[in-house]
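A single protein chain has been omitted; all remaining protein chains appear in their positions.
Up next is subunit A:
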């Protein structure tokens, strides 16, 4: 091993000092000589050997990342590292940011096209894993896990909070309109709008159906492939919920409103919990059948949890299964940000629209909560802060609401109340996705 290493280093040293020694032979003429002539110590063959080695190393170098790196790749790798840093240091959704950040690095390692390496090259391993994103397979599986995790009891106890989840969906439609004004096509705008739903799987599902780079518009052009930018925007803003939401909450609510205490939700019987997924499944999917893969899996997962007989299945769905899918989804979505495809004007616009959509969705929820308070009296009044949890981003936005509530009043625990609009937001954004899909799909 040591000898090999010495030989290799001597050879490479030779190659590097060759120009300095002034040996400059025509390599093309001699490159046809076989390498097996190493034992002949003639001047001629050793020359050719050095040339061959030099050519090999040159070719090897042309395949390395150093030769192929472009500014875009380096920027994206830097962004990937920032994602990982944010996930580790500030604990912003590390389960998402660390796989995505790693994926961003993976997808931006420079390579020579045509060797089935990159995520967009047919037949590469990453491409096969990416299949689940492109065809919208991963999102429903994630929803299955979310359903098996979610406790809908606070929503069942106080059904009127469901409207807050609907109010926040104004972010979806406002962004949709904004995207149209910026010149996106209808399907593309629909896919961009769903960022306002603050729900990563839903965003990926809808963009894989509408803005997948395969569909053909009525006027003959193909839609752009926006899955990568949309997914990254959705997930990064979801991770940034603790940064985006609090200023808006403070802006739109008065100190007095933030102090409102809500009465604790009533106890919900197991029977009600069992009926909820079935009835909600029937009602929502009858209204919006296009959202069937998402809503169906969500309520199926919840039924597994609440039925009391399928604890094993529920346990798998909310732990192992969702973990596996999250890993695959995170890495492939991250890797889909290959610089030459990702760094475009469209992506920048999508990021801008995404931020605005989160702001509008939060405002919609808060203002609607204040609006509802006009009609509610006494201890029925709701704390408008929980309206902000109407953007889904489960459970981060509920946690943010809780933290903000605690800042105003140290003994006001809003978490359980905030969970109700939070899960309603999941349902609402899935329905909104179904509606957009049925209009534009």
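Here is the rule we use: a residue touches a chain if its C-beta (ideal position, glycine included) is under 8 Å from a C-beta of that chain, and two chains touch if they have at least 3 such contacts; residues count from 1.
One rule holds for everything that comes next: contacts and distances are computed from a predicted model.
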Response to the item:
Of "Oxaloacetate decarboxylase, gamma chain", "ABC transporter", "Cytochrome c-type biogenesis protein CcmE" or "Putative ABC transport system ATP-binding protein", the UniProt protein name belonging to the chain not shown is "Oxaloacetate decarboxylase, gamma chain"
Fill in: Residue in contact with the excluded chain [from A:72, A:87 or A:428]
A:428
Worksheet item: Pick from A:77, A:134 or A:156: which residue touches the chain that isn't shown?
Response: A:156
Discussion item. Touching the hidden chain in the complete assembly: which of A:130, A:143 or A:173 does that?
Written reply: A:173
Worksheet entry | Residue touching the undisplayed chain, where the options are A:67, A:283 or A:376 | A:283
Worksheet entry | Positions on subunit A where the hidden chain makes contact | 155-156, 159-160, 162-163, 165-167, 169-170, 172-174, 176-177, 180-181, 183, 185-186, 189-190, 219, 269, 271-272, 275-276, 279-280, 283-284, 287-288, 424, 427-428, 431-432, 435-436, 439-440
